[in-house]
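Every protein chain of the complex appears in place save one, which is left out.
Right after this comes chain A.
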Amino acid sequence: MASALPSSSTTPSASDVNSSLSAAEREAIKAATFQRLHPRIYLERFLEEKIRPDGRSTAENIEDPNAWRNVEVNVGSITTALGSALVRIGKTTVVCGIKAEICEPELDNPDEGFLVPNVDLPALCSPKFKPGPPTEEAQVLSERLNEALGNGMLSLSSLCICSGKSAWVLYVDATVINYDGNVFDATLLAMVCALKNVSLPHADFDPELHRTVCTRSETDPSKPARKLAIQEDLIPLAFSFGVFAGSHLLPDPTASEETLLDTYISVILDAHAQVLAVSQLGAGVDNYEALGQGVNNLPSSREADALARCISLAKKRQAVLIKKVYNTST
């Protein structure tokens, strides 16, 4: 299938090019044109056949792992950052890097350090973003990530160097390189893997000079760098779904599907598949029959609503994904 619609300014020899294409390529261009002109009908036609445009299945069969895109995680590739991770969910690519700096703790919380997550949606990742200050979407994403990471997974008191005098502040910055839908899941995974990758250098606070001095583990082996005190049980993993036309539940939507959704559901689970947070923006599913088989093979009209189904789908997916996260991010 042709990878991209030819750009609007066609080269002078466009008609010559078209005549030399095979029938399959011409069909592909027609399909791509149809998608650009009538995106909604394009998606509807696919969903009628119980399949999505990229070949995945919809959430009808709860056992089907094919509804989710492939996840790839790569940690520790950025040498200038203390911890880093690159996550790819399908084509969505997010890079997360962590820098640590020293500061004075707040007066109200003298024993706590700081965790500052931020996500950046640069103009590079999608044609809908322009260069400039963070858009509304970026701000909302940053805030949601701040809440997701602030659930106690990382003990802020472990970031304290000297009570009331000196503490670590971890700047967790994520940059989206390719925006192909479901950025929240990818960014949360990247931040979690990057945090697990961090090696914090040993720091001593000198009360006479009022300054903090760090030691590299190579120069002084008695003061080694340490990993962050992360509670493995509370590590969050997010799973997002979309509802199209009130009747089709689409896990892990791509960018082209995202623009057509009326409802967006997000479920965050911890390491033991317990629900940490859910969010539903929109009405949900009207047509229960279209959801297909229920959780316990009951007819779907017995299903409470789309949210319950999403939670059960997320738990199924998490069992598969958690092995990948733990294997690649030690």
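Keep this in mind: a contact is a pair of C-beta atoms (placed from the backbone, for glycine too) under 8 Å apart; a residue touches a chain by one contact, two chains touch by 3 or more; residues count from 1.
Just so it is clear, contacts and distances are computed from a predicted model.
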| task | Consult the UniProt record of the chain that does not appear here and report its protein name from "Protein OSCP1 isoform X2", "3' exoribonuclease family, domain 1-domain-containing protein", "Protein FMC1 homolog" or "RNA polymerase I-specific transcription initiation factor RRN3-like". | result | "3' exoribonuclease family, domain 1-domain-containing protein"
| message | Going by the contact rule already stated, which one of A:Cys125, A:Cys160, A:Leu261 or A:Leu321 would touch the omitted chain in the full complex? | response | A:Cys125
| said: Just to verify: which one of A:Thr58, A:Ser84, A:Asn182 or A:Gln318 makes contact with the chain not shown? | reply: A:Ser84
| field | Of A:Ile102, A:Leu260 or A:Ile322, the residue in touch with the unshown chain | value | A:Ile102
| remark: Note that chain A touches the chain not displayed via residues 3-4, 6-9, 11, 77-81, 84, 91, 93, 95, 97-106, 114, 116-118, 120, 122-127, 131, 133-134, 138-139, 142-143, 146, 169, 171, 173, 175, 177-180, 201, 203, 211-216, 219-220, 255
